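Only a single protein chain was left out; the remaining protein chains are all shown in position.
Presenting chain A:
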Amino acid sequence: MSLKVNNLSAGIGNLCILHDIDLKIEKGTLNVLMGPNGSGKSTFASVLMGNPKYKRVEKKPYLSLNGKDISNFEPHERAKCGLFLAFQNPSGIPGVSVANLLKTSYQTVQRSDNTPSKKSAHNPALSVFKFHQELVLTAERIGVPRDFLGRSLDGDFSGGEKKKLEMLQAIVLKPKYAVFDEIDTGLDVDALKTIAGAILELKKKGTGILVVTHYHRILEYAKPDVVHVLVKGRIVASGGCKLALEIEKNGYSKWSKSKN
């Protein structure tokens, strides 16, 4: 069982940002994607989630989730299949509270689940109530104060708080595969540990994870199984944890020079 990317090239207009990407995220593994600014990491994450902004160079299948081809799925259909993206810069919606967003999202994603609980379909109120209770507990566990849930996601939260709220959504939605785009950027030491802990917990429950990061730091708490390096839209190296350490020391110059 895996999320499999097959020979993906994509971009905007005439600009090709991603070139021939092959990548596989196995169920219950932690994968890391590193690369210089502008190398295409966020674009990649966004294309995985089906952002219509980006166009593929060739219209052939490029993405399968547990064997199912989802290349032509819209973002909401991908979400329902169990794919999740934590945004580098989440754009909140004025007037829509975190709790409301999560409830709606949970209900839609849950409904499409293969095992719809008859109980909750029968009595949505009960599930709504239980949902709120659980939400508050989960939030507390990762250091999100209860009152955050009533606020809207658009702007008033600090950088680090926004990242925590992305993580909260991941935990609540229990995705099969999750991409975290720079979830560690701007976090204080304690928050970093918490977030790393949450990632490990998801992994333990079987979620296949891709963490996009610039820093080795988070990997000290959450040891990755595989590290990939993206330079100018190409995967130029893949390896174990050591690769991340090496990048921390020497940067990307080795790859940047070699290929154009």
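Note that a contact is a pair of C-beta atoms (placed from the backbone, for glycine too) under 8 Å apart; a residue touches a chain by one contact, two chains touch by 3 or more; residues count from 1.
Keep in mind that, in the parts below, contacts and distances are computed from a predicted model.
Engineer: Suppose you had to identify the omitted chain by its UniProt name; would it be "Fe-S cluster assembly protein SufB", "Pyridine nucleotide-disulfide oxidoreductase", "Sarcosine oxidase subunit delta" or "Xanthine dehydrogenase YagT iron-sulfur-binding subunit"?
Structural biologist: Per the UniProt record, that chain is "Fe-S cluster assembly protein SufB".
Engineer: Looking at the whole complex, which of A:S2, A:T43, A:Q169 or A:T194 touches the chain that is not displayed?
Structural biologist: Selected residue, touching the omitted chain: A:Q169.
Engineer: Specify the residue from the set A:L8, A:I21, A:L65 or A:A79 that touches the hidden chain.
Structural biologist: In the full complex, the listed residue that touches the missing chain is A:A79.
Engineer: For the chain left off this view, which of A:L8, A:L23, A:V109 or A:I142 is in contact with it?
Structural biologist: Final answer for the missing-chain contact: A:V109.
Engineer: On chain A, where is the contact patch with the chain that was removed from view?
Structural biologist: Chain A touches the chain not shown through residues 46, 49-53, 74-76, 78-80, 84-85, 87, 90-96, 101, 104-105, 107-109, 112, 123-126, 128-129, 152, 169, 173.
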